[in-house]
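Everything on this sheet refers to the single structure shown next.
Note that this complex is displayed minus one protein chain, with the remaining chains in position.
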Amino acid sequence: MPGFLRPPVTLAMVLLLWHGAYILMGRQSYLLPSPWQTLETLAARWSTLAPHAGVTIVEILLGLVLGCLLGGGTALLLALFRPVRRWLMPVLVVSQAIPVFAIAPLLVLWLGYGLGSKVAMAMLIIYFPVTAAFFDGLRRTEPGWLDLARVMGGGRLAVLLRIRLPAALPAFASGLRVATAVAPIGAVVGEWVGSSAGLGYLMLQANARMQVPLMFAALLVLAAFSVALYALVDHGLRRLLPWVPDDHREA
Amino acid sequence: MPGFLRPPVTLAMVLLLWHGAYILMGRQSYLLPSPWQTLETLAARWSTLAPHAGVTIVEILLGLVLGCLLGGGTALLLALFRPVRRWLMPVLVVSQAIPVFAIAPLLVLWLGYGLGSKVAMAMLIIYFPVTAAFFDGLRRTEPGWLDLARVMGGGRLAVLLRIRLPAALPAFASGLRVATAVAPIGAVVGEWVGSSAGLGYLMLQANARMQVPLMFAALLVLAAFSVALYALVDHGLRRLLPWVPDDHREA
Amino acid sequence: AEKMTVLLDWFVNPDHAPLVVAKEKGFFADAGLEVELIAPADPNDPPKLVAAGKADVAVGYQPQLHLQAAEGLPLKRIGTLVATPLNSVVTLSDSGIDSLGDLKGKKVGFSVGGFEDALLGTMLADAGLTLKDVELVNVNFALSPALMSGQVDAVIGAFRNFELNQLAIEGRTGVAFYPEEHGVPPYDELILLANAGKLDDARLRPFVEAVERGTHYLVNHPDESWQLFVKAYPDLDDELNKRAWADTLPRFDLTPAALDRGRYERFAAYLKAQGMIDAAPELSTYAVELPIR
Amino acid sequence: MTPDDLGSRTGPLSRPDLPPAGTAPAVTVHAARLEWQGGALFDALDFTMPAGQWTCLLGPSGVGKSTLLRLVAGLAPAHADSRVTCSDGQPLTGRVAYMAQTDLLLPWHTVYANVTLGARLRGEAADRGRALALLDAVGLGDAAGKRPAELSGGMRQRAALVRTLMEDRPVILMDEPFSALDAVARLRLQALAAELLRGRTVLLVTHDPLEALRLGDRVHVLSGRPARLDAPLEPPGAAPRRIDDRRILDLQAELLARLAAAAAETA
Partner (left out) sequence: MTPDDLGSRTGPLSRPDLPPAGTAPAVTVHAARLEWQGGALFDALDFTMPAGQWTCLLGPSGVGKSTLLRLVAGLAPAHADSRVTCSDGQPLTGRVAYMAQTDLLLPWHTVYANVTLGARLRGEAADRGRALALLDAVGLGDAAGKRPAELSGGMRQRAALVRTLMEDRPVILMDEPFSALDAVARLRLQALAAELLRGRTVLLVTHDPLEALRLGDRVHVLSGRPARLDAPLEPPGAAPRRIDDRRILDLQAELLARLAAAAAETA
């Protein structure tokens, strides 16, 4: 099948599966609306959805960029300073175990109800996957390269930046892929915690008003954006790391 | 500093930081209780907390095991069958973008109010990081090994299991580390979806009842368990993959 | 005894006192019922689950019922727990907001319930303002913290029996504005919902009557019933719940099975006028008085 | 120790189910074509490995020896045009053993598990006795349980050689299999390989002219860009030849001259 046909066919299959589930659950559209209902709502309410979608997309992108920068920076710090690693790592793990909603009021208190808290939430949710994946990559550097760099008289920082970092880029890319897929949920949870706009807010509202098709229409927009973003990032990463073997590419 | 002193000292530092934040935020314990209040509550309400903690721990462990099995299996499928990869990957990414609360009623409908829906949630939340990390690892196999295996006449499955899988184990370990850190939040979010026991339930309830110190006591138990679990998994993984270079180990 | 699953609207709290008392005093058992009370985390889920047949009875809100009925959920109100609105707009006494008119240009926090804008719009209209004059912010369930920390100037969705006490315990004084005093027709805050297709279920009428017994016991023996409550839920034995308990007592419906048709039709008309629903369905399709069997 | 000392050891190494000399097919690459962005590496190159004989390939570094060997192995890059046929009309797939220029040992396996990899990949039982005997013969008897990271460079290469010999295929392709070995071990292992692979169709890429003349029935020099093959040298006698033979030393001089010419032409 030619490549350009794949996305529409996938879409069609997902819609069919969805419709199957709808029928299976007894056509109760307040639990799960049918795809057609949802698409109808999507078309009819597009003018409502679009501005909310815009807000969420900005949050996702900002959160993604900041989260990756922060996660990347933390991983570098961890790799560079053994003491930092020993003391910070447990704190990082602990921070992961704290559910967002527990600290949400604090976050909102610090960052307000605007963009800030949502970006922070998206950041927080991708921070650990990025940090852990990248740090793991930094730990696994080919020892021969490190020996060579040592004899060459490279400082800790130079070795980190010129050898360990590029060697860890495939692992970082792996973390980035996860982050890309997870960032949207971060933004939506952020909106749930406190907001006055965004797809997450719209979903909450629609849910409370029992406008379940509208909620699923918002979900659809979110999902479409997520897939597009993931495809973009995946493609970009593969072009940026041409030396990494990838059986995908040969296809 | 001798290694055995590190955990207590870290703990003390976290508590101090916490207390600092408490003072900084104006000693408003409805936002952030002081560590001493929390520890007091922890001691006083231990008999309330313990059974809830037990429930959550079981959920986390089950979710972790099942999520890793499912994620590992999916990654293998994706690596083995190009069509599966092409069609399934977008679906996986979409599935990531769907916030829990949107499908919560569906989950409860299918799995009931008991352990099932919580384990499912913990599973779901770690499923993608594990799948993505492992699949990424499987994609990056040294091409020379694949050439060798091809000439040797290894079938697709044999090459996958005997070469690509072990070669991807470091990446899988990386995903597993993320999963371990994230699984507790999965279980707690699962309890949020609907439950009558568990630390997440206790926290929500305490939160709704403005018993913020109890909420933070539950959080503390959760965090302690998370760190212990992470340390265990990290240590185990390093022992299981002795051939992977690891500058951690030399320390 | 026959098993029955009741989904609460929220975690157990004094609003559920009649149910708790009926259970603890054995009134349900007397009616041949073994009732299990389940707390959800999202108040929107219980009606859906009852509509889907996953539970027998749900605790819901009258305003939501109209929306649910308009969206075609097969639900019927079969009883009332709390017969007055609990919802209110709350500000802090030291905020300088003495009347609804002072809200102009302020931030109002809310926990998404679906019709805050209608409610607040009506109340603001009463003071000569419109919704455009305030900024609405979803603060989820952190109504009091948002208010106390100064993130918002007022909140809507605060329960008068709860948030006011909470503020008082934290040493702050809250001021409440009541919707029914500012142009919103009075309504039942908490009602009991059953699946519209299962009204011939023989357990329903005895269930509502047991709730009625519970309510009466509660009103007659406030202290004994408080003891029952904290014995069943030791976690709730604190100052906040004790105060809320007292404040909630006068608001329980003493005739839970009875349906005030006029009140429901009036509220439906109000929501229609607000544009919240396109058309009000026939009342009997979503609210009934169960016949005696 | 002379190569002849091996005589007594090859008992457990030789296999009764060896293909008798003659069943190993001749292999021909027809009109191979391959372009990298740097230019055409091969253009209409024809190359034949006679049945049951050793063909040695020499040439300047970077001329395309490894690439030609990979073409034969069926590992051609996607943009190469080449057709590989066998004299017996059967496809070559499944009848080749391949030893690459790098050792390609799997770091998570022991040496033993590495040398028996082929069998496990095909779901067959590994011939444990033969593996241990071969490891012993190449001097890795004590290292069977070690991981590749614990081996020296030459030990890794010997392990890769054993892995190739374990494959027991009629066509054998080896890319500089002895380059990391000391002079003594190299002679021993040349003799061992010559004996074990007698009757197979072998392609050996090497940089050592004496090695080529000692083992090869035909010795080619690849040169130029696009690469050309010259008429092969055909050292007399059966491999492994004595390298102090006068005729071999004459051929060596000839071969060195050809290599110098090839170097000048390719640079």
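The first chain written gets the first letter, and so on, giving A, B, C and D; residue counts start at 1 in each chain.
Following the convention adopted for this analysis, contacts are C-beta pairs under 8 Å (C-beta built on N, C-alpha and C of every residue); 3 or more make two chains touch, one makes a residue touch a chain.
Everything quoted here is computed from the prediction, not taken from an experiment.
Colleague: Taking the entire complex into account, which one of D:29, D:96 or D:155 touches the absent chain?
Modeller: D:155
Colleague: Which of D:181, D:219 or D:233 touches the chain that is not shown?
Modeller: D:181
Colleague: Among A:64, A:122, A:159 or A:222, which residue is in contact with the omitted chain in the full complex?
Modeller: A:159
Colleague: Please identify which residue in A:149, A:173, A:193 or A:237 touches the non-displayed chain.
Modeller: Of all options in A:149, A:173, A:193 or A:237, contact with the hidden chain holds for A:149.
Colleague: Determine which one of A:21, A:111, A:169 or A:231 touches the chain that has been left out.
Modeller: A:169
Colleague: Tell me, which residues in chain D touch the chain that this view leaves out?
Modeller: Against the missing chain, chain D presents residues 1, 36, 38, 58-62, 64-67, 101-102, 139, 142, 146, 150-155, 158, 175-176, 179-186, 207-209, 256, 259-260, 262-264, 267.
Colleague: Touching the hidden chain in the full complex, which residues of chain A are there? Just list them.
Modeller: Touching the missing chain: residues 142, 144-145, 147-155, 158-159, 162-163, 166-167, 169, 241-243.
As a convention for this text, only the chains that are shown with their structure count from here on.
Colleague: For chain A versus chain B, what separation do you get between their C-alpha means, in angstrom?
Modeller: That gives a centre separation of 16 Å.
Colleague: If you look at chain C, which of its residues touch at least two other chains?
Modeller: Expected reply: 42, 48, 52, 145, 149.
Colleague: Which positions in chain A touch two or more other chains at once?
Modeller: Within chain A, residues 25, 31, 101, 105, 109, 192, 207 contact more than one other chain.
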